[in-house]
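A single protein chain has been omitted; all remaining protein chains appear in their positions.
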Amino acid sequence: MQESAAFTPQFAASTITGLLWLIPAMPMIASGVIALLKQPRRKTAASLAIGSLSISLMLSLVAFCHVVAGWAHGSVVREFVNFTWFRFGTSTVDLGWILDPLAAIMLVMVSFVGLLIFIYSVGYMAHDENFTRFFCFMSLFAGAMLGVVISNSLLLLFMCWEIVGLTSYLLIGFWYQKPSPAAAAKKAFVTTRVGDIFFLLGIVWLYSQTGTLLFYNHGVGSLEGLALVNLLSQHAGLGLSAAGAIGLLIFAGAAGKSGQLPLHVWLPDAMEGPTPVSALIHAATMVAAGVYLVARVYPLMQIGAAPHGTTAALTVVTWVGASTAVFAALIAVAQNDIKRILAYSTISQLGYMMAGLGLGGVAVGMFHLITHAFFKALLFLGAGSVIHGCHEEQDIRRMGGLRSDMPLTFLTYAIGMLALCGFPLLFSGFWSKDGILEAAKHWDISKGPFYLLVFGALLTAFYMTRQVCYVFFGHWRGHETAHESPKVMTLPLAILAFFTIALGVIGTPAWPWFHAFLENRTASFSWHGFAEPGLLQLMLASSLVVFLGLGLGWRLYGDKSPKPEAPDALERSAPWLWAPLRDRLYVDELYGVTVIAFYAWWARVADWLDHRIWGGIVAAIAWLFGLWARFNRFLDVNWVDGGFDKTCEELSSGGGLLSRLEGGRVQNYLRILAAAVVALVAMLIWSSRP
Amino acid sequence: MNVVFYLLAALTIGGGLAAVLLKHLVHCALATTVAFAGLALLFLQLDAQFAGFAQILVYIGAVAILIVFAILLTRGSELPKGGVFSPSWFVGLVIAAGIFAVLAWAVLESVRAVPQQTAIPDVTVRDIGNALVGRYVLPLEIVALLLTAATIGAVIVAMHEKERPKP
Partner (left out) sequence: MTTPLAGYLLVAALLFAIGLAGALVRRNAILVLIGIELMLNAANLNLIAFWRFGPHPEALTGMMFAIFSIAVAAAEAAVGLGLVISIYRHTNITELDKINRMKG
């Protein structure tokens, strides 16, 4: 956790940086084209997806080589391209992408692992009728994840983050016709949403304080000197500076995506998706996006720390990570679904990564992320191969003896499992986990995380041994015979296994190339790396812990083949421990009682409001209108019509009256005439009197 | 005013009254004839000889006969059932009395403006003939047309209709 040396930034963007946007764009375009394909064209879809991701991989490799070349020359490589998205008033909203060591490494890892998993999926999803839809979504995911990696703007990162979440939802619920995948997808989306709300708050706060969302922008970016000092000086209550508070809000978003303790509940359920999805999204890349995010905004979280001290934000990150590591490992001990064990293992390892970031800095956490990506993808793909070979069986109690039936799968799976446990020296997992343990040991705030992480290592070894014994040792307890998977599935396994071993080389204390690369130092190979005080003791101690876990597991589960219905060995010896662990320490139930119950109650209240109050108002208005209509009708019938009718009646009866004058009797007429004459003459005479 | 005048006046008025009051229609027709005669004599007394003789010729010689014919043709000799006077005869009487009252009033009011005695006019038939084809030729022709039309009209009105076949 060292403060970076004075920067001599290199601002000139090279060609590759100018073309960097192609890396996420190619898979996204491929996804769009696949979506528009008329009929399900499997070959076209698969080739588009794999082809676009290969191009991205090649471009990532070119970028990586460029950065390595820059690093080898001793300069700090941080090239970025920013552009304005829109203006309002005098403020602007900018987006951009960046190429620096952190981004370069992630680019290569994501595109390489992604490409291997795509190739694997061609074999795994061969029998599924929604083949093209699968590749469409996977391509979109790959593009969005690469977008998260290269973005230089918190806003662009958030947008790609959301697309990643969307594709995760779509892929978890890939078999949406069944109820459990649909529910799992919804759970994943809602839980990560909770984290994303805090993330968004952090973004808004950061923008309002610094006026920019770009990370690096010629000295005025939000992660650069001026802005950081500004943020540090603002106080946000609870003893935090604005920087720390914003950092914690962003960490909340990362916690949702990366399955840290209170928001981890979606990850095990996400195993309802197809296995390549679990491998790519929920092991190697998407869940790592949270860790990557914390690494990206690390300057924000670290600012204000005294030398050999730490900030409040990083302390929170560490404790959350360490507790997640142990919590998930405990639950993994008592699960029976092969993928669920791996899911809890992923949560646990994500806790390790977060703790590594908090304890030891960006390089420590990121190294474990990279190694974990490879061996966890390997383990998931291997599990997929096992499931495929056992005819879609996923319960480990119904497997067994696959060591002989599926040798290649067993070999690669064993390599991954040992790397995960941290088997000393040979496997990359050992070196990355040890880096974290060493940083924990030197943490001055508390030794709590150290002990937690050590305990977690013990548990990891134990439950992985249990799983491997159940699946690969003993004898076959399933229904039909198992068979090995085709080459298209076993080849990626082999490649991943190779890298699981090989990656260890670049992170040993003797040659800490990885750490030096990320921190812009030089690295040279030297055995004196091991001569650091306490390092060898630590390595020995962690190895002992691993062996202890392996031994315990072998003793309980060894080469035995318990019947599927029989209780587990641990269950027999400690049933009081077994039940809560098997029931996932009741976290889901807790949420069901509190959050979900509250939400259901609130939904009922809203429904009542809707029915009674709003519905009542609408009904009252309708009733008023009905009244008004009836009144109008009354007016119409009685006054308008009635008046008219009455007038007509009067007219006709008047006519009747008048017609009596025309009696038809001539003498009557004559009488009237004569009377009129009398009257007229009388008037005439009267008026002409003198 | 001489006695002749009163006699003639009485004759005329009596004839008129009788014509109106008698029950038997033929008696009424004959009373009318008496009234006509009285009027003709009054004309003679007024030195309108031509008018008097025309009156006798036309009224007594044609109109009265016509009336008698009509009575005969409509069985007027039978007495009607409801009586000869209409139910509202009093109203008619009142109105007639009113007419007489008004006319008499008018006459008595304006009588002072009229000269007392004038010379006897010397009118010959030749003068009347000259006037007819001279000054009054237009009314003459029109009356000729009128008489023609009346003759034809009366014939048509009173003609027996041809039997029309019933539909």
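By written order: A and B. Residues from 1 in each chain.
Keep in mind that, in the parts below, contacts are C-beta pairs under 8 Å (C-beta built on N, C-alpha and C of every residue); 3 or more make two chains touch, one makes a residue touch a chain.
Since we're looking at a predicted model, the values are computed, not measured.
K.L.:
Which residue numbers on chain A touch the omitted chain?
P.N.:
658-659, 661-667, 670-671, 674
K.L.:
Just checking the interface: what residues of chain B touch the absent partner chain?
P.N.:
1, 5, 9, 12-13, 16-17, 19-20, 25, 28-29, 32, 35-36, 39, 42-43, 46-48, 50-51, 54-55, 58-59, 62-63, 66-67, 69-71, 73-76, 80, 82-87, 89, 91-93, 95-97, 99-100, 103-104, 107-108, 111, 114-119, 121-123, 127-128, 131-132, 136, 139, 143, 146-147, 150-151, 153-155, 157-158, 160
By definition in this document, only the chains that are shown with their structure count from here on.
K.L.:
Just the number, please: Cα centre separation of chain A and chain B in whole Å.
P.N.:
128
K.L.:
Can you name the residues of chain B that touch chain A in the complex?
P.N.:
Within the complex, chain B touches chain A at residues 86, 91-92, 95-96, 98-99, 102-103, 105-106, 109.
K.L.:
Across the complex, what residues on chain A touch chain B?
P.N.:
Touch list, chain A to chain B: 667, 671, 674-675, 677-678, 681-682, 685, 689.
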